[in-house]
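Note that this complex is displayed minus one protein chain, with the remaining chains in position.
In order of appearance the chains are A, B and C, and numbering begins at 1 in each one.
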Amino acid sequence: MSTRIFGSGIRRREDPRLITGTATYTDDLTLPRMVHAAMLRSPHAHARITSIDTSNAAAAAGVVAVYTHADTVGALQPTPCAWLLPDSDLKVATYHGLAKDVVRYVGDLVAVLVAEDRYAAEDALELIEVDYEPLPAVIDPEQAAKDGAPQLHDEIPRNQAFHWTVAGGDIDAAFEQAEVVVSDRIIQQRLIPNAMETRAALASYTTATGELTLWNTTQNPHIVRFLMSGVCGLGEDKIRVVAPEVGGGFGSKLAVYPADFVTVFCSMRLGRPVKWTETRSENYQATTHGRDHVQQVELAAKKDGTITGLRCTVYAGMGAYLSTAAPGIPTILHGLMLSGPYTLPAVKEDVYGTYTNGTPVDAYRGAGRPEATFMLERMMDLLAAELEMDPVDVRKKNLIPKFDDGHEVITTLSYDSGDYPAALDKVLAHADYAGLRATQAKGPINGTYLGLGLANYVEMCGLGPSQVAGAIGFQGGLWESAIVRFHPSGKVHVFIGASPHGQGEETTFAQIVSSELGVDPNDVKVFHGDTDMTPMGWGTYGSRTTAVGGAALALTARKIRDKAKVIAAHLLEAAVEDMDYEDGKFFVKGAPDQHKTITDIALMANVAWNMPEGVEAGLEASTFYDPPNFTFPFGTHLAVVEVEAETGVVTLTRYIALDDCGPQINPVIVEGQVHGGVVQGIGQALWEEAVYDEGGQLVTGSMLDYALPRADMLPDIEVLSTVTPSPHHPIGVKGVGEAGTIGSTVAVYNAVIDALRPLGVTSIRMPLTPERVWQAIQQAKG
Amino acid sequence: MYAPEFAYYRAGSLAEAGQLLQQHPGAKLLAGGHSLIPLLKLRLTTPPALIDIGRLDELKGISVTDGRVRIGALTTHAELAASSELAARCPALAEAAGLIGDPAVRNRGTIGGNVAHADPASDLPTVLRALDATIAVTVDGSERSIPAADFFEGMMETALGDHDIVTAIEVPAASAGQGQAYIKFSHPASRYAVVGAAASVTLTGGTISTAAVALGGLVPVATRADSVEQALTGQTPSVDTIAAAAAAVSADLGDDLIGDIYASAEYRRAMAPVCVKRALTAAVERAG
Amino acid sequence: MNITGSYTFDAPPQAVWDLLIDIDAVAACLPGCESMDPIGDNKYRVVLTMGIAAITGRYEGTVEMRDLEPPCSYRLVVEGRGKPGFVTGGGAISLTASDGGTRVTVDGTVQVGGTIARVGQRLIGSVAKMMMDRFFACLQQRLTHPA
Partner (left out) sequence: MHVPVTITVNGQRYEHQVEPRLLLVHFLREVIGATGTKIGCDTSQCGACTVLLDGVSMKSCTALAVQADGYEVTTIEGLANGSELHPIQDAFWEKHGLQCGFCTPGMILASVELLRTTPDPTDEQIRHGLEGNICRCTGYQNIVRAIRHAAGTMAGQR
């Protein structure tokens, strides 16, 4: 077996079960004596509960139990926030599993009902009588911060969850001395993540033993166990959390939710397995949303296009409560990325996290970095327009030159490696940028305008050193762990703490082991997502599973290799220092014909008939890998659009995405990640928005109104890459899960504005629906 | 989602369906179910009983007699879209049917269910209005015909009585020199029409002898664009005459246009002439 | 959501006013109204069965007339709830004499919550308008042909 398996687009190991309908997702599970939970959610955005009467519901056919807040007192601690942002005056509102007295968003949990089947549960749910006294509601994060706005939490003035600042350089001087200043007000609208599998939990508590097994659609089963332990009062030793097949997450299965805790509570009360599966309507109301920023941004520059400072104020909507990772998203993952791939001499950003009567907001693919990239790349285009320069030239003026091992930016981050100019040049050449501009210069054809939109980006991924996690208030570690176990036959089991949910790491992890040790990837089985079986892991988010978990795995494989080399030396009666290893073979230097394969070693290590002195039996190793730094993938995206002025219809005609995630373990999987990421970013630019009405009702409450990208709305994505290894990473990889999303929203946005420049349009609120575009054209006409 | 309880009766014949309707006040007819079942799942409707007419062969199929095309109420959108008879005789209907929902929806949704539901954003009512279709309705064993103009009364409201069953749709077959088209601007999520325009134009000796134009999505009930039709009749078709006629549509729209978060009434009003123009252009091209 | 309308009556303002505060007339003309019983000053408990084709829902709630300035204006405050969700609304209703008749203008807001708000946003405005149109058409009819 050749090491060339690294970098090979082999078929995915997980697919046979997925394409035959034999994979098991949480809702596919059934247990003996299992009952079904249905959740009663608030129809009001903000209201006081004046009374709840569950008696009719409790008496209905098939109903096993009905619980409200009062039942959970003492048994269920409030839902925790796990990113306690320091130096930000953070105020965490109490988030009860079942609402106490006041509901604060449409979808806030009011009661849970358990019945013998879900139809009966839904019937009885209608019999719970709740009287509400409506209270005024606020949805806009900037409005929520104003005096006189409705107050969500008595103890938190002006709804301010936190005020966080990043500053570097002399920002005042930058603006005082600026030769040109451009600014914009940008709305990063609320998005609904829409993992195709809605959230689900199956809790099975055994009263006799006090043990709980929870099957849960989650990106991080170990974090679920950790938080569940605190909230439900069970020792971690008594809790097993299993993430079975997970149907996508995109950040929305990072949080641990009230409904998860409540489902467990029901099972503990009843001593029966309780299953709860979200309907899509519930998912829209109660599973975390993404983005929701109001950004005021200004950029100072010289007349030659050199940027000198970036100053911004962001109001970030948190929704009604702080979800698990929420405070870190618009701050650490956003504000620290404001330099992007550019040399930025001075920066100042104030981020106000505000409570609003919306669904809690948390990570959504890219999580903070798309919002930062958008600001910066929007400013680049505005600056180019102001200076009548080509957007490419302004960017080239400011790009950080190629670096191989560390580059510190004004926000204090130290990027690992990058060659941003090369990425940009490769995209421009591939697209025939000059040719496209020449076509554009000929003017509109039949009222259809051509536009080009660029975005360069850098993202911080592979979160992150645990010491940094502590410093930034993340209430956990950010290392990953892996165990590799060879069986006597040479087959391998990998146990990994990371918990992929559709990305294909069962395959890429097998490829890592295969490449390091020369076994057939088909002989490597990867176990993940079961806290009883796998070592601790901190979850899949921030494009960290391969970057951090993969590093843990590679280092573990190398430990195995080192041990195997000792055993091989013993078997070949040679000194260890005289041994060589290549392509799965251990041999005495210069004598590759006389070799031992890892399979030979695995047999000997396991039978242990003839081991070197002092070497333990078995061929197994484990590693806890704590990365020395983040990784910093980067790329350049170019969107080409046609805008029909008569209707405002935008057609994306080409999309070129260059992403540099370092060496690609499986380029087919990398390309797939880019496709999906790009399309989610396009979705934000053109179609997607969670819309609330003035009373706080979510009016895009179903897939009838929330427009997700579909096959017939998209062109093929032209995927390019460069390869810049991370110098600090064992195998150089940087992570790719979010890459596509980070550049694509602003690339498409820039393209549409570029198309409409001849008409005088400079800004349109996203998503760029036909009406919004058409209205902007009408307004520009005057 | 989980529908509320209801009783279920499967009709073996049209007559039996009629009897069941009489016996079960408040019962709803179930054909393909693609309008009704989503409402049931959301519990937005709670009928005591459903009467399944989905297997009545007598309500299926497309036939042509005396210049009229008769389409059984249970004919699916997919069958409409694929029908060579329709493509030849009322092409706008086939074209519109092929734009409804998605393939799986078109395989189950029926023309009868569609017209009975009378959603203002639906495609078929617009075409049926333009083509002067009639809706055949049976009650107590006797069939009567209701012109589309009278059938669609309001948003999701029709002239159907409690015991009426839509049995067929009848459409005059296109004559020589007649061109038809249906154009819609779709909602990206629901795929419903934000604005839909159906046009049927007859060219006689190079001039437009008759023109029929109907609009959907804009107003609570599909409506004819009389001003456009008048502006076109007798004209020689050209880019300018079509554009001028299409512009006249504003006179047909009234004050109360539908508006929602995706497309305001203002935008729909502005798009109406654009959509009409495109439908007319295609229809004229096909007529020639 | 804002909802506005304007209706002309072939009668002087006082006659129209009398009709608008005639609870029997209002109950008869309110689409789907099953009952309307007084529970206080100008305040009534109503039970409505809404039926827009297949979409049906039963709502219970209150209707209150405030700030009565006969025969010129009053404010209507409506609250209701049912299985499909809740409805609250309010509006200013003004009467002005016009060409020997009366013009009634309504300028109000409607807030809908629950399932309908979630999945029916494209219909709410039109449905509200349609119900209001029917209500006034019925009153117009009643004025012309008293029961």
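Following the convention adopted for this analysis, a residue touches a chain if its C-beta (ideal position, glycine included) is under 8 Å from a C-beta of that chain, and two chains touch if they have at least 3 such contacts.
Because the structure is a prediction, the values reported are computed rather than measured.
> The complex has one chain that is not drawn here; which of the drawn chains does it touch?
So, taking every chain into account, the missing one touches A, B.
> Return the single residue from A:679, A:756 or A:773 that touches the missing chain.
That would be A:679, which touches the missing chain.
> Give the residue, chosen from B:40, B:62 or B:203, that touches the chain omitted from the document.
From the options B:40, B:62 or B:203, the contact with the absent chain belongs to B:40.
> Given the contact definition stated above, which residue among A:263, A:324, A:702 or A:769 touches the chain not shown here?
Touching the chain that is not displayed is residue A:702.
> Looking at the whole complex, which of A:154, A:388 or A:712 touches the chain that is not displayed?
Reading the full complex, the residue touching the unseen chain is A:712.
> Determine and list the subunit B residues touching the chain excluded from the picture.
1-8, 10, 30, 33-34, 37-38, 40-42, 50, 52, 54, 78, 101-105, 107-108, 189-191
> Touching the absent chain: which residues on subunit A qualify?
Against the missing chain, subunit A presents residues 9, 11-12, 14-25, 27-28, 30, 119, 194-198, 245-248, 250, 279-281, 501-504, 668-669, 671-673, 675-680, 702-704, 708-712, 714, 716-717, 740.
Please note the rule applied: only the chains that are shown with their structure count from here on.
> Greatest Cα-centroid separation from subunit B: which chain?
A
> Any chance you could check whether B-C or A-C wins on number of contacting C-beta pairs?
Top pair by contacting C-beta pairs is B-C.
> For subunit A versus subunit B, what separation do you get between their C-alpha means, in angstrom?
44
> Between subunit B and subunit C, what distance separates the C-alpha centroids? Give it in angstrom.
31
> What is the distance, in whole Å, between the centres of subunit A and subunit C, each centre taken as the mean of its C-alpha atoms?
48
> Could you pull out the residues of subunit B that touch at least 2 other chains?
Subunit B, residues with two or more chain partners: 42-43, 187, 190, 261-262.
> Can you list the residues of subunit A that touch 2 or more other chains?
126, 281, 699-700, 704-705, in rising order.
> For subunit A, which residues are in contact with subunit C within the complex?
43-44, 106, 126, 134, 281, 284-285, 693-695, 697-702, 704-705
> For subunit C, which residues are in contact with subunit A within the complex?
Touching subunit A from subunit C are residues 1, 83, 85-86, 88, 111-115, 117-119, 121-122.
> Show me the residue ranges of subunit B that touch subunit A in the complex, using the header's touch definition.
Interface residues on subunit B, with respect to subunit A: 1-2, 4-5, 42-43, 185, 187-190, 261-264, 267, 270-271, 274.
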